[in-house]
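Every protein chain but one is kept in place in this view of the complex.
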Amino acid sequence: MATFWICFLAFPLVVFKINANTRSLDTRWDRLYILAGSVFVLTFIWRFLLKRRSFDRLTKVVNEPHGSAPKPTWLTRLAKSRQRGRLLAVVLLSMCVLPFLSNPYMVNIVTSALIYVTLGLGLNVVVGVSGLLNLGYVAFYAIGAYTYALLGYYFGLSFWVCLPLGAIFSTLLGLLLGLPIIRLSGDYLAIVTLSFGEITRLVLTNLDFTRGPRGISNIKPPSFFGLNLNGTPKQFLIETVGFHPDMDLNRVFIYFIILAVVVLTIICVYRLENSRLGRAWLALREDEIACQAMGINRTRAKLTAFALGSTWAGLAGVVFASQITFINPASFSFMESIMILSIVVLGGMDSIPGVIIGAAVLILLPEQLRFFSDYRMLIFGALMVVMMVFRPGGLIKSVREVYIHQASDSKPEPRPVVTALSTMEQGAEDD
Amino acid sequence: MDFFLSLFMSGLTKGSIYALIALGYTMVYGIIALINFAHGEIYMIGAFTALIFSMLLGGPAVGMSGWTLLLTVAALSALYAAMYGWTMEKIAYQPLRGASRLAPLISAIGMSIFLQNYVQLVQTPNFLVFPDLIPQIDLPAAVAKAINRTHLVILIVTAVAMVALTVFIKFTRMGMAMRAVAQDPIMARLSGVKLDRVISVTFVIGSVLAALGGLLIGCSMRQIDFYIGFLAGMKAFTAAVLGGIGSIPGAVIGALILGFAESFAAGYISSSYKDMVAFIILIIILTLKPGGIFGTSQTQKV
Partner (left out) sequence: MGKLFSKFVLLLSLVLMAGPAAAQDTLKVGFGGAILGQLAAYGNSNLYGLEYAIGQINAKGGVLGQQVELVKEDDGCKPDSASSAATKLLSQGLKLVFGHTCSGATRSALSVYGNSVLMVASSATEVSLTEDGAHPYFFRTTPRDDFQVPTQVAYIRDKGFKKVAILHDKGDYGLALAELAKKDLEADPQGIEIVLFEGVTSGEVSYDDTVSLLAAKGAEVLVWGGYYSDASKLALQMRGKGLKTVIIGPDGLYNPSFIEMAQEASEGVLATGQMDLSKSEIAQAAIADHKTRHSEEIGPYFFYAAGAAQAVFAAVEKVGNTTDFEAIKKHLTEDTVETVMGPVRFDAKGDIIGVPFSLYEIQGGKFVELPNK
């Protein structure tokens, strides 16, 4: 049934192709058969998964009428488990040896992924923890990148000077943006941040000293104590550990820098979340008014969330500029903000391992899908929908400590399924 | 003065184009509070199906022309867009009801990427020439000088759509159900409103409007490609929020403000900076009036 429906739906677009050469329509019935076949198979899989999902939910709600924490999946359990330390060590170690075993392509895309991890963690502070929907996050990223590019271009400042400068500038900008929008909430906040992102991009496009859409090229890689890495050190590495000869050691160095930035970010964000400020942000997300009533300075909490969130974007921006060596405003479009937001939501809001997995999935997936060539983005879009539908809470749910007050006497009776179902729809799913 | 008037007219046409898309946007947005990124894609699909149907029906095999062709094509593309909208809701949003607010947003983005690439792959990445389907109308010379017939039709359709939607929402049973769902979906459901049906109808109406927008704007620009939905969707979203979420007249006013802001900024400041000016005005308005122009100020209960 669904097959027929989809085929009917796709009929005009798939069967008739506008032929620009002859200004007429080509008819392609064969396409319809292929489509019908694949849709038929896919609907079965879809149905099966959907059924399994609702069955899971049903049993969950019936068995645990308290609506207590849903049974965590293996990823979540892993993130919580006691082997976390060991796991982290293995991940870190494999990340460290990666450039020595792999090829330049791998190093390049993993560097990109790590940049997005930093961005995701930063945005997570704003969206995930504090619940402020920011659709213009890319502006801070751009500020970081342009700080390095412009200061390097005009004044020849080095990467190491620009790295903190980029962070400072974007923090200041975050404060500046934070001021007018304290009163806003929800979607209004979203649209104002979106406008802010667009304004930043337009300014970069229109100003002369940013060189407009032509962008800035030949951005220098960071220096390693003034050493030419591609000279002797590379020869040494090739001879000793069988280093990939095409590998540019400068890029490997950038890889390690961003790895260090990510580790630093994780530590900071983790500490922040469990600090007084972090708790304040959480309270802000859950209920603004109650939060104010508890004596939390709402303005200050919001501003710090914005500013601290932007700091990481600034750092990531500087590293990005040094990795790509060429930047122009096209790299900082609205779609980029959306990608970062997707990382946070897809990975699991308010969860550090979630953001990491989210970045890995969203940045590495399109690369892995290069195999499908033209269908790459089509599949990517579909997968985004599928992942959201089957894991609406993100891949890894938040692992915040929860203290449950347990009533010692009389267990409440399990509620009948009907009420259980309505609870489910009220949003028992997540936060 | 002449310059001012011509800028005013261009703001009006631009605003009415944005309004046509924003109307559908604000419907969906107001009722289920979903930033439907794929709305622009429905608009794009509406334009593509309209082009295909106009070639099928206007071709020698059927040979329709004039108003019959325009109306048939409009009806068919609206029908198809409605079906796309309905299916999209069933696949990507309905399973997510009750999940956190951002989950459907991401799924909408995924849908938008999917549909864009789908049209690019099954059709073409190139620009396509769109025929001007609107038949010649004899306009008084004064009117013809100020506005061309395509824009006039867009203006009329926008106005009619706005009035019709307002009446629909205010005075029909379905409209009442929609308002109820917008206020409180769970309460509405408990009072016997069929939640799924109401939301489906919302999507269908939104998609029909988007398809009409696609057709008319295609006629006015005489070209379409698979990417037109992105910019249109973003402008519509801006207009809808500016006017106040879920408010039908608000969407139109918001779109007009956006149109005027861009137009006057282009005229008196610089084309290069007009989008920026529009966004700055948006920020100022929202800072002064955080609920949008027509938005009701929300009182929060503790």
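Per-chain residue numbering starts at 1, and chain names A and B are given in the order in which the chains are listed.
Please note the rule applied: contacts are C-beta pairs under 8 Å (C-beta built on N, C-alpha and C of every residue); 3 or more make two chains touch, one makes a residue touch a chain.
This one's a predicted model, so the numbers in the text were calculated from it and none came from an experiment.
When the omitted chain is restored, the residue from A:194, A:277, A:308 or A:327 that touches it is A:327. For the options B:9, B:55 or B:75, the residue in contact with the chain missing from this view is B:9.
Among A:38, A:102 or A:274, the one in contact with the hidden chain is A:102. Residue B:263 is the one among B:49, B:112, B:247 or B:263 that touches the chain not shown. Counting the whole complex, the residues of chain B in touch with the unshown chain are 3, 6-7, 9-11, 13-14, 17-18, 117, 120, 124-127, 129, 145, 148, 217, 220-223, 225, 227-228, 230-232, 235, 262-264, 266-267, 270-272, 274-275. Against the chain not shown here, chain A presents residues 17-21, 26, 74-75, 77-78, 81-83, 86-87, 90-91, 94, 98, 102-110, 112, 205-206, 212-215, 217-218, 246, 248, 320, 323-328, 330-331, 360, 364, 367-368, 370, 373-374, 376-377.
Please note the rule applied: only the chains that are shown with their structure count from here on.
Chain centres here are Cα averages; for chain A and chain B they lie 29 Å apart. Residue ranges of chain A in contact with chain B, taken from their complex: 5-6, 8-10, 12-14, 16-18, 20, 23-25, 31, 50, 53, 127, 133, 180-181, 183-185, 187-188, 190-192, 194-196, 198-199, 202-203, 205-206, 287-290, 293, 334, 338, 341-342, 345-346, 349, 374-375, 377-378, 380-389, 392-393, 422, 424-431.
Remark: chain B residues 33, 35, 37, 45, 48-49, 51-53, 55-56, 59, 80, 83-84, 87, 91-92, 95-100, 102-107, 109-119, 121-124, 126, 128-129, 186, 234, 237-238, 241-242, 245, 272-273, 275-276, 279-280, 282-283, 286-287, 290-292, 300, 302 touch chain A in the complex.
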